[in-house]
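Every protein chain of the complex appears in place save one, which is left out.
Entry: subunit A
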Amino acid sequence: MKAFDEFLHLTLTQAGDEARREGSATIEAQHLLLAIAAGHESVTLDLLSSSGLGYEALREALHREFEHSLAAAGVRLAPSGPPSASPHPSRTLQMGASARTAIERGVFARHKKDLRPAHLLIGILGAEVGTVPRALALAGVDRHTLVTRAHATLPPAA
């Protein structure tokens, strides 16, 4: 349990950095996923890399999703990307709905002693709609296979 708490704490802290980096006032599911990809927990890192999702590949996939979704509204980003702005260094970040749902889905229904980092990943990947599944689909990642692999890493009782 202590190891999971530590993992969750580190992941949330890193997710906050990811959110700030893109100027978001909320931590969303994609920030949790980026945080896991930027982390050091071997099971979740192996799972992501087995689908070609290193940190940079994931950022690229999320950027493609952003561009793709803007295109649906007829908006195309300049090659230089969105305009740059100084960050909000002291802003208190809120937990966004997608991150909250991912944590609830992956973590809340388990006994604390059974919790593993893969549970958080499963919670994030369990979203059927939204930014994360769209980004993974655009990157050609089979989300369901990844979830199945993640389940396979868990001990039988978990």
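In this text, a contact is a pair of C-beta atoms (placed from the backbone, for glycine too) under 8 Å apart; a residue touches a chain by one contact, two chains touch by 3 or more; residues count from 1.
The definition used in the following text is that contacts and distances are computed from a predicted model.
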Hidden subunit of the complex - UniProt protein name among "Monovalent cation/H+ antiporter subunit C", "Peptidoglycan-associated lipoprotein", "Polysulfide reductase NrfD" or "Putative ArsR family transcriptional regulator": "Putative ArsR family transcriptional regulator"
Per the touch definition above, residue among A:V75, A:A109 or A:A152 touching the missing chain: A:V75
Contact set of subunit A toward the excluded chain (per top definition): 22-25, 65-66, 68-70, 72-77, 82-91, 129-131, 134
